[in-house]
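Heads up, one of the protein chains got dropped from this complex, but the rest are sitting where they should.
Chain nomenclature is as follows: A, B and C, assigned in order of appearance, with residue numbering initiated at 1 for each chain independently.
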Amino acid sequence: MADALTQLGFASWLSVLIASIIKVTLILVGGSVGMMFLTWYERRAISYMQDRRGPNRVGPQGLLQPISEAIKTMTKEDATPREADRIVHFLAPVVMLGATVLSFAVIPWGRMFPVDLNAAVLFVIATGGLHSIGMMMAGWGSNNKFALLGGMRGVAQLISYEIPQVMAIIPVVLMTGSMSLQKIVEAQNDFGGLGWFVFSPVGLLGFALFFTASLAEGERTPFDIPEADSEIIAGYMTEYSGMKFAVFYLSNYMSNLAVCFITATLYLGGGNGPGVDALGGFAGGLLSLIYFLLKSFALFFIMVLIRATVPRLRVDQLMGFAWKFLLPLVLVNILSASFWVALLRWDQQWPQLTEWFGAPSTADATNWGRLAIAVVLTLLINAGAVALIMRLTNRNVQKHLYTTDEELALGLS
Amino acid sequence: MTLSHLATEDVFVVERNDADFRAGQGMTKGLGIVFRKFRKALFGKPNSDRADTEGQFNVQYPEERLVLPEAYRNMPILLYDDATGHELCTSCFQCERICPPQVIHITQAKDPATGKPVPAAANFVLEYDTCMSCGYCAEVCPFDAIKMDHDFELSTGNHPELDVNYDRLLRPISYYEAIAPTMWSDVKEQAMKKLQNNIKRRPGAIGRDHGQKVKGGAAVAVAATPVAGAAPAAAAKPRGPVAAIGKNMPEEKVAKLISIRAANAAKRGGGDAGAAPVAEAAPIVETVVDTPAASAAPSGPVAAIGQNMSEDKRAKLEAIRAAKRAQRGE
Amino acid sequence: MLKTEELQINIGPQHPSTHGVFRMLVTVDGETLVDLKPVFGYLHRNHEQLGEVNTYLQNMPFTDRLDYFNSMVNNHAYARAVETLAGVEVPERAQYIRVIMDELSRILNHATAMGFMLGDMGAWQTALLWGMREREKILDMFEYVSGARMMCNYCRFGGVVRDIDDWFITELKKLMQGLPHYFDDFEGLLLNSEILLARARNIGVLPKELALAYSVTGPVLRGSGVAYDIRKAEPYAVYDRFKFKVPVGTVGDVYDRFLVRIAEMRESYKILEQAIEQLPDATGGFINPKVKQQSLKAPAGEAYARVESPKGELGFYLVSDGSGSAYRYKVRAPSFINLSSLADMCKGYSIADVVVILGSIDIVMGEVDR
């Protein structure tokens, strides 16, 4: 993009500037249109699940509903509580939206990359944690008891889900050997575009853990605790109205969108699919974009499905769940990832290993024997760990429960 | 402790199965059911009859409407006979007595000649904003004059309009027969019989007549205007209701009556302060809601001049008025 | 030691999940609740003063406004109280019709009450909307027979306003075909869902003795293990002719009350089936003709009649001085008395649980504030 502009006679620094400006606007437009589509998509999907019809009045099939909502929130009065800490109250949505939009910088839309960082995964994790600062600022700034509780819950939730989420990415990085999202996408391209990590046992467990933890990052049910509107009205957003509330809402849904994009990229081979390489060039890029969006919206559909079914966890239950259930599984997953890499990929990543053990017999590109061993081994480790931890949590829950069998018998006197 | 009067097998303890091994199967079952519902609602046929528990069940209100059952009751309405144009209501005050929030205010009509009460209502105000449509008035009415309507789209911005007066309460029997056929057919012959002997007891076909209730006929239109004209005068009169001008009353009688009325109104123009609440409510409503014929009526007790009143009559009226004003030295 | 301070929060009177204008003054240490003081009176309309001013019949539509979810049950209770006071006997068919209406009202009440509680718990109203769909079907039938969906004003002294005809019976049978599918969907959706168990088990525990001391009645009492149901303890109308069970909990927590209500819906379904079969034909008359409704005069004396409303024991205590209107008119509202146990149940739990416990008691403010 930048060099194309320099040929047009712009100075080199100017063309880089213009190119980045065009990319930034593309991302912002793509993100907010995606957000608008998500709100409509969620309300339609959840209404069909509840045997009713979602928005279908504004525009064809209600597609203009998000725009009417945007206009509505813009025209609503933007009130700030008298006792509120004005600056913090005003900056909270800005921080939250900023953090969310940052993570779009490295997300690959199909084959097209806005920016190809070689530490893209690190960048994504860093921005993921930022928006909780905005939450705390909103909670503290609006001088409202419910908002304070919401802000505190938001921070508690960040601490508990961040570690499992980050550790769930490590197996992906191990398997590809690089932190750049581009290389991660390419690594999932064999088997005719279907070699996604999610089909390997390590990837499957990693996908499940990462998706659960990212439910907490996007504050989706069952983890929408900071903004639990049946208990603490609207959580940290209680004292916000008008445009500021719209910005919160925008950042909320954009972080959901970002999370779906990242999960699709890391585990579902964002943009890879049958026929993408065959087409190649622009048409292949377009097809990869379609695949990518399909995968993301399928993930979002699962989020909506969970939202329609499952009640909300309490804050202490969330922390217990994250620390005592997700974390051990994530560690086990890293262990089994190391076995996977040891069996299948040591020659590509660590050349000095080949000196010690000699190159693995490269009879054919993919050595089916070693692949089978790797799959069975990692499957055993992961499944065993899951079963063990399930048993432990069950016994732990029943021990604290009011009535075990003996007490039940007693109770029936 | 099991109740001794309860046989032991009558009581069963709900099983909590706390000891079950839970590994997410409950949640996945729930997700499966919601997904099935989603599929049925998206692709299946809409939920039509009562046995169906799947598919979209809501009705797009303004376009699609549910059929209201016959017994549906919203706000009360009064009936008048299509043929003769007479109202069924004989102001027997039963409904006023039974009404729990006391929203019905009836004033009995009087025979203009003799001044004796007549089995007809001069004015019937019903406060639609306080009425809770309990249906008692329709139940106790011995003459089936008041029935419950099916029209629920009554929202309005103008609050006084909710003190609905006689003209706006009246509906033809055919209207009620359309919305509640079987309920009307049960009481039809009894109601009609009572109406006939009520009409006999109403001298000179006295009864509030409204242009819109008798089919066509310009004569009526003319009669209507004095009626409208007379109504405010009647209502404004504090002492008692004055009988409205009859439907088929001869021309000159109408004119004579107007002149008498104008004279009375002028005479007691001053002493009008303590008007009865009903009277107070009525004129405001009258002028606002009056039939279009008399919309040009000036406010205050002076008889309104209808726009399709014949020229000479209007001139004569003006002359009388001018004389009166001169006499009072305004 | 870090000095901590207790926070006083007003949950209500305007709050998303207080089921009406009800206020709880909650003192909270961090997230756990230290003290809860309920505040009433926001919806007080002095219903009992109205009862003394109105005649007996004029008061019937006001009883619709008590527990506006079950106006049929309120009418039935008030009609029974005046009938015992004035010594009016009710024909068989009318009693069967009243039982059918009560049981339909119980199903729609439990369906929506549990939906609201799950909404408070965070499940985004899926269960509530499935419950609302069943409720709409039942309300349409109430509308067909009484004239209004929620404010039915259907009972009269000695019977009911209008008889049920074949259309009603066929529609009722069709509804009965659909209900079991709804029950299974509702149970499958959340009954064993791990997160509901985490949020409902061992929360808001009310032991058996305390439940009796708090004189709670209805599903709250049965959830705590006391098998006391007025339809069995003091059978009224024709309830002694039906075979049905009384579900009882063991621990007395939110989960038990949830299970008891679901089981009660199935029992109501059984009662409805038997009631449709045994329904006497129309020759028996649906109202006692000898009673002059609007000018009914009860002999001097007092009477108390109670009905098992979906929320508990709904009773009307009437004292008559021989005139046309009651000398003293008292409503024993189940939600009002069940609320006295709320403060005790909520101590030690977090705010998120307070809202769920309130939902599990299932109150309606029209009945609490009268």
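Just so we're on the same page, contacts are C-beta pairs under 8 Å (C-beta built on N, C-alpha and C of every residue); 3 or more make two chains touch, one makes a residue touch a chain.
What we mean here is this: contacts and distances are computed from a predicted model.
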Name per UniProt, for the chain absent here [options: "Sarcosine oxidase subunit delta", "Amino acid/amide ABC transporter membrane protein 1, HAAT family", "NAD(P)H dehydrogenase subunit J" or "Cytochrome c biogenesis heme-transporting ATPase CcmA"]: "NAD(P)H dehydrogenase subunit J"
Touch with the omitted chain, as defined above, among C:22, C:56 or C:336: C:336
From C:181, C:243 or C:328, residue that would touch the chain that is not displayed: C:328
Missing-partner contacts on chain C, residue numbers: 40-41, 44, 46, 48-49, 53, 212-217, 226, 228, 232-234, 299-302, 304, 306, 313, 315, 317, 319, 321-323, 327-328, 330, 332, 336-337, 339-341, 344, 369
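The rule is simple: only the chains that are shown with their structure count from here on.
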Farthest chain relative to chain A (centres taken as mean CA coordinates): B
Most extensive contact between chains (C-beta pair count): B-C
Distance between the centres, which are taken as Cα means, of chain C and chain A, whole angstrom: 45
CA centroid of chain A to CA centroid of chain B, Å: 62
In chain B, residues with contacts to at least two other chains: 13, 16, 18, 22, 27, 30, 33-34, 37, 47, 54, 57
Residues of chain C engaged with two or more neighbouring chains: 126, 130, 133, 189-190, 193, 195-196, 201, 250-251
Interfacial residue positions of chain C with respect to chain A in the complex: 7, 9, 15-17, 31, 118-126, 129-130, 133, 189-190, 193, 195-196, 198-199, 201-202, 205, 225, 250-251, 253, 350-353, 355
Of chain C, residues touching chain B in the complex: 54, 57-62, 126, 130, 133-134, 136-137, 140, 143-148, 151, 153, 161-162, 171, 174-175, 177-178, 181-182, 185, 188-197, 201, 208, 226-228, 232-233, 244-251, 255-256, 259-260, 263, 293-294
Chain A-touching residues of chain B, taken from the complex the two chains share: 13, 16, 18-19, 21-23, 27, 30-31, 33-35, 37-38, 41-42, 47, 54-58, 60
